[in-house]
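Handing you a structure now.
Left out: one protein chain. Kept in place: all the others.
Right after this comes chain A.
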């Protein structure tokens, strides 16, 4: 009887873990059949670079959604920290130092979200909706609505968005490193356990002696950091800071997390799922482009894929 139990458990968890992966493989297969140039090393490297920004944001978003929260401000954090970095570079600061300071500023913006939510007792949706407009507004004020250019040609700065590391784009390397670090944090540490617990039952977690507020603030800070890091990569890629950068990025990130099987009500989900979710969205964008589908239709297709994925997920758990 015991082995039977194990088997059953494994079956469900295999399906739950790898369901999105099967979907991704299927998507790969379909696009490759329709256009063989999809599955070339060059395009795959392209794909990895394209998804890295959404991936970083989505990794942070995973933690937030696992606690039952949401962060709408990540796109604005990306833009504001990118503008601040660029500003510092233009004013003569060492580019690498400017990036580090800019990323830390992103952390602070995330922490502000966390404080509003925990100490201000605001709903995450409302708090981050407000901070989204505030950070965006500040970006526009700071940049006066114009791109910041002339960021110099420091090698380190250029590599961040445009370089290659043994043939792999540096943004992709950054993404992979971030994935492993955050995977470890979520699945192997007490901090990760607490993240799940808060989403599962916040009251019970609090009574179990978990410092819920502190964990939440750290998680929003983490998401801010990830968004700012994505901002740094984008700044390097474009060799400029754009005031409208990162708009609606929060939606792609949320979509990736949900596609990866994480429940919006919190408590359930995995880092690996989010990575697959990011890959699915990136593959759709990249593949539909290759197939010459108009960007208008691309949006429709993306929406439909999300609905189908969530419906399938529902069936599975029933």
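Some observations on this one:
The rule we apply is simple: a residue touches a chain if its C-beta (ideal position, glycine included) is under 8 Å from a C-beta of that chain, and two chains touch if they have at least 3 such contacts; residues count from 1.
Methods note: contacts and distances are computed from a predicted model.
Per its UniProt record, the hidden chain corresponds to "Sugar ABC transporter ATP-binding protein" from the list "Sugar ABC transporter ATP-binding protein", "Cytochrome c oxidase subunit 1", "Formate dehydrogenase iron-sulfur subunit" or "Isoquinoline 1-oxidoreductase alpha subunit". Here one chain is not drawn; of A:77, A:210, A:275 or A:288, the residue touching it is A:210.
Against the chain not displayed here, chain A makes contact via residues 1-2, 4-5, 8-9, 188-194, 196-197, 200-201, 203-211, 267-268.
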